[in-house]
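A single protein chain has been omitted; all remaining protein chains appear in their positions.
== subunit A ==
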């Protein structure tokens, strides 16, 4: 029975030839670099090239015993969680407003996804101007009380600025998915809830939010992964990891340790840890969260 739906090739090499380009791309751009990083993580690489020595777990031991690294892990998780929460929360609110007012306006949806197409460094530049303590939009705060807003000196301010910029980019993406999810909820259900006495906020909580759960789950995974791995450009352009390493996220630390500190092996070890962290996180979410979301 199961064979009937499978396309059968008479020759042995044709199917391989057809998937070869895809396999090649994955190999060259994913498995090869990952393999190299894995190899470097267990060797000590000379800063200017010219040979390396096998050192076993020493690179990892060095990374894990470093207080700076654990700090980086903590603020990375903080950044990812805050960005995800803010981006999904804001997008949900916007999508719910739009769902109530303008049904099915495609042009509007298209316009809403554009911010996602803006390159992260460009966003970084824009928000650097917006949040500049001396000439930005919020400079008036410093006029009122000097030092009230200064992401170049205050680590918490810098982190807030990064989270806002990171969330801003994700809001548009989340909005499109959430609006589509909301519009796929049958109108009759919302009307039934209205007849049952539930007001708009109650309906959001009891009906729309649970029915959106699969979409929300998908977005949490995408947003978290994105926050861990794609925050590099924002940090690089906006704060450079500062002030005083307060925004030294894991992905930025890999770059600065490797290419500025010339500790290739330590950076390779860190990138392996980051990869395992994201893989593990995604796995856990699928294992423990996703199974609770299906009601059919």
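Keep this in mind: contacts are C-beta pairs under 8 Å (C-beta built on N, C-alpha and C of every residue); 3 or more make two chains touch, one makes a residue touch a chain; residues count from 1.
As a working rule, contacts and distances are computed from a predicted model.
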Undepicted complex member, UniProt protein name, chosen from "Dehydratase", "Anti-sigma factor", "DMSO reductase anchor subunit" or "sn-glycerol-3-phosphate ABC transporter ATP-binding protein UgpC": "sn-glycerol-3-phosphate ABC transporter ATP-binding protein UgpC"
Which residue of A:61, A:78, A:111 or A:189 touches the chain not shown here: A:189
Hidden-chain contact residue, picked from the options A:62, A:176 or A:198: A:198
Positions on subunit A contacted by the hidden chain, ascending: 186, 188-189, 191-199, 202, 206-207, 210-211, 213, 295-296
